[in-house]
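Here the structure comes first, spelled out in structure tokens, and everything after it is commentary.
Left out: one protein chain. Kept in place: all the others.
Just so it is clear, A, B and C label the chains in written order, and each chain counts residues from 1 on its own.
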Amino acid sequence: MINIFEKHQPTEMYQIVNERGEYNEAALNDLNLNNELLQNMHYWMLKGRIMDQRFLKLHRQGRIGTYGPFSGQEAAQVGSALALSKTDWVVPSYRESLVSMIHGTSLKQFLSYLKGYFGGNRPPEDAKLFPIQVIIAGQVPHAVGCAWASKLKKEDSVTTVYFGDGATSQGDFHEGLNFAAVYNVPIVFFCQNNQWAISTPFEKQTTSETIAQKAIAYGMKGVRVDGNDVLACYQVAKEAIEKARKGEGPTLIEAVTYRRESHTTADDWTKYRSQEDVDAWVKKDPIVRFERFLMNKGLLTTERKEEMVKQFEEEIEKAVKDFEGTPLPPAHETFDYVYEKPHPQLLKQREEFKNRLER
Amino acid sequence: MINIFEKHQPTEMYQIVNERGEYNEAALNDLNLNNELLQNMHYWMLKGRIMDQRFLKLHRQGRIGTYGPFSGQEAAQVGSALALSKTDWVVPSYRESLVSMIHGTSLKQFLSYLKGYFGGNRPPEDAKLFPIQVIIAGQVPHAVGCAWASKLKKEDSVTTVYFGDGATSQGDFHEGLNFAAVYNVPIVFFCQNNQWAISTPFEKQTTSETIAQKAIAYGMKGVRVDGNDVLACYQVAKEAIEKARKGEGPTLIEAVTYRRESHTTADDWTKYRSQEDVDAWVKKDPIVRFERFLMNKGLLTTERKEEMVKQFEEEIEKAVKDFEGTPLPPAHETFDYVYEKPHPQLLKQREEFKNRLER
Amino acid sequence: MRKLTMIEAIREAMEQEMEKDQNVIILGEDVGVNGGVFRATDGLQKKFGEDRVFDTPLAESGIIGTAVGLAMNGMRPIAEIQFLGFIYQTMDQICAQAARMRYRSGGRFTVPMVIRSPFSGNVRSPELHSDSLEALFMHSPGLKVVIPSNPYDAKGLLISAIREEDPVLFFEPMKLYRSSREEVPEEPYEIPIGKASVIKEGEDATIATYGGTVPMVLKTAQAFQEKGINLEVIDLRTISPIDTEAIKESVDKTGRLMIVHEAVKTGGVGAEIATIVSEECLYSLAAPIVRVTGYDTPYPVQTVEDDWLPNVERITEGVENLLSYQ
Partner (left out) sequence: MRKLTMIEAIREAMEQEMEKDQNVIILGEDVGVNGGVFRATDGLQKKFGEDRVFDTPLAESGIIGTAVGLAMNGMRPIAEIQFLGFIYQTMDQICAQAARMRYRSGGRFTVPMVIRSPFSGNVRSPELHSDSLEALFMHSPGLKVVIPSNPYDAKGLLISAIREEDPVLFFEPMKLYRSSREEVPEEPYEIPIGKASVIKEGEDATIATYGGTVPMVLKTAQAFQEKGINLEVIDLRTISPIDTEAIKESVDKTGRLMIVHEAVKTGGVGAEIATIVSEECLYSLAAPIVRVTGYDTPYPVQTVEDDWLPNVERITEGVENLLSYQ
């Protein structure tokens, strides 16, 4: 594998497949990916897009709560997530639903989160996955601690933490990265620079030309990668993960991508950005680009794609229907996870609450 | 004036006068300082050292509370402070007593702070000086706001904020620098990297080779300067201040220096560092070096110095004696500065408190 | 008179104060072009320019910290924290800095700043978007904490807050932003901070509340009225400093006290109110004090929040309880 970290300045953007589906032959050969992996990348990106659009629709129908879409960011999420082993930890924010699913969350579980069921944010027992974090950058030090614990326990596990461009302005980002470098913990900081933090564009977020160069403040490696190029994302993430695994320190990855939809279903992007801005990025769509590449390579046909779309739509439809029959967990469970054992006052409150609801 | 910012990488250390008192002729000529300023630099450095040592003694005698000495850091403080105009703002931490005095605090005022008098931390009306900040890096965003206000009011004022190497690990440092760069406010971030944060050496504080390079994270200029070289500190500060004044943005300055004494009078450095470590830095003493330089230039004689020492000692002695006769402000003043007007409960508490003490 | 929603009243207060005093500026996440996630600052950047209304980087401590410095150097910043759940990030800058600057500097510096933040529940928002954290600030001398419950009060209180010389936290119950339209005078006016408002008189018991629970308490009290029970309802409006006189006066009259708030019970504003009464009106009390509040758990998921929060059923039960002692 080529060591892009050596050859690459944090201010340049690493790319393998460009917007037209043309690729860097040498880089690709070096990567030496098998077809199964390539098809898996496509599988998840396409499924992600369909799921995401479906959730937006479910929200409009009043069937789920606030939802933060990720359309346009599939390459960054899929590329990085597929670079992980099952024994590696994932620490997500609210926009990495696709990563969480690749790493083990079921559609059902995620629906229960979106519907506001108690326990909806409970990662499955066997997934090395943190719950969704709402506080911007709050998860960054957690991830550093998680990676640090792996190191102390001499486990062969690397932690990848996800956050956005806006998160890099927070103190917790700074403190987290500094700790990670000082203790040399096995972690990858994966920033999806989707150009927006709600209505705040990247240029107003920081005067820094790139996010990758912020790594210099911690004596850390920083890499900028085309976040709409799933192969480049995979490659960069893989290299950073293996570097971390070997004890060679953390990496800050900036995946340059774009949030095509509104921030969440509670937001309206027409208030603060133009159609042209969006259109310019739609041209760089990660899925279209990768499909061109796959078709060129003979790994995908239009028919196969249509089949997949249909299959995903059915799968999601079924999951939603199934889920909608699920009874709510009893409301008084809300008292059962505050402490290992509820203290006497809490028990009393629980009784009162339970009795009232059961009346 | 040479533009060191253009020629200088943040990882190199700028110096004019070296440890042996030898100087860079070209740089010095460029600076073109008058003798009065040179003597003023010496005046404050020497006075600072004597004051500092005197305070340590006063503490041992139980005559003042906890004190944070600055011996060894005189060049950084004096060089930067003399580069300021009276209309420029100074935002200090607890270790810049010398800066505060140069910028307008009296010895008496400072003694009243050290003795724990109410109002001891009140900067004089006519000094553009913030009160001493105890929370590490807490003052950094304040300074950014202060500079921002100057800009909004179209005042020709630059803010300099002081902090230590340890402070650069705090979230408030990060958030402050980012805001400053985004709003392009007239500010200079002056970090005295004295190698220690209590018992924590710089190498454990961050993996970054220098503090100056942390500026890169904000698209900001960063400069590293020999903090024991008063001329270099003056020059770098001056340039940064004038750059800020012209609206050309903030600068992060790292002045590389050393804390010769314990962290405060409550600390004991023998617990965590060696005599050799200290000795190596004593050799780089900022005053010895500058005196060599001045004597070479015929601007100082041993006799003159001895005279100055005597005069400072007397001045300080007198100030301390005078101060020790000062009565404490009435304790109930403690209720008068919580709000513009105390609310009814507070007034009631004030009465109760006052009556009890007057009984 | 024209009628406004609470959010319109809030925007108008800021607009009028910005017209009056050019040192009044606004900063916060998404407050500029976007006009705030609830549109509280809609149109203000357009009207007053990018030198008066600032979209900030995503950093709450930075927002409050720079606002402190702005205020110390002559400005009157209004800082928005997008949701109150994010205010934990700024506790040092609020409680250790803004609140203490006058004190620290022996009066040399003041921090005339307003921190606005939407809060409180029943709106189906994600985690940490509905928490009621006001009590944390009641325990920090140097701060004032104001919570309006209707458009008229919102405008007058916010104008007073902007004119204050000390930092004021101004917390806005989201669910009331657009829940009703009420008459709001066009011209600027002040409502004094630190003064409660008796919004319904009665002799049988006192209910003290504030913010999001005010309408439901009033509704409950009206229902009891029809049954011949006259409840007095106090809208505190300011929770720091608390208007102890208003509370004591009412309890001395009614002999019974219930406190309603959304925040978790233990260590909430209700505890301070109950204590003031048990210190100063003990002999007036005919029945134990009752609190109807959030439970001592983290703010729950959407499907549980309506049962977890005070609601008409719980308040009614509380009143019955309060009146059951003879």
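As a convention for this text, a residue touches a chain if its C-beta (ideal position, glycine included) is under 8 Å from a C-beta of that chain, and two chains touch if they have at least 3 such contacts.
This structure is a prediction, so every number in the text was calculated from the model and none was measured.
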### Task
From the touch rule at the top of the page, work out which displayed chains the omitted chain touches.
A, B, C
### Task
Return the single residue from B:Thr160, B:Asn178, B:Asn193 or B:Thr206 that touches the missing chain.
B:Thr206
### Chain not shown: contacting residue from C:Val146, C:Ala274, C:Leu309 or C:Leu323
C:Ala274
#### Entry: Which residue of B:Ser100, B:Ser169 or B:Thr210 touches the chain not shown here
B:Ser169
## Note on the structure
Residues of chain C touching the missing chain are 85-86, 88-89, 91-92, 95-96, 99-100, 103-104, 127-128, 133, 135-136, 138-139, 141-142, 240-242, 263-264, 266-272, 274-275, 277-280, 282-283, 285, 287-291, 296-298
### Task
Spell out, residue by residue, where the missing chain touches chain A.
89, 91, 118-123, 125, 130-131, 135, 138, 140-150, 152-153, 171-172, 174-176, 178-179, 182-183, 336-340, 343-346
#### Entry: For chain B, residues in touch with the removed chain
65-66, 94, 115-118, 120-121, 134-136, 166-167, 169-171, 197-200, 204-206, 266-267, 271-272, 328, 331, 334-335, 338, 345-346, 349, 353, 356-357
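Criterion: only the chains that are shown with their structure count from here on.
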### Message
Centre to centre, using CA atoms, which chain is the farthest one from chain C?
### Response
B
### Summary
By number of contacting C-beta pairs, the most connected chains are B-C
### Query
How far is the middle of chain A from the middle of chain B, if each middle is the mean of its Cα atoms, in Å?
44
### Task
Give me the residues of chain B that touch two or more other chains.
171-172, 175, 178, 182
## Note on the structure
Multi-chain touching residues of chain C, meaning two or more other chains, are 56-57, 59, 61-62
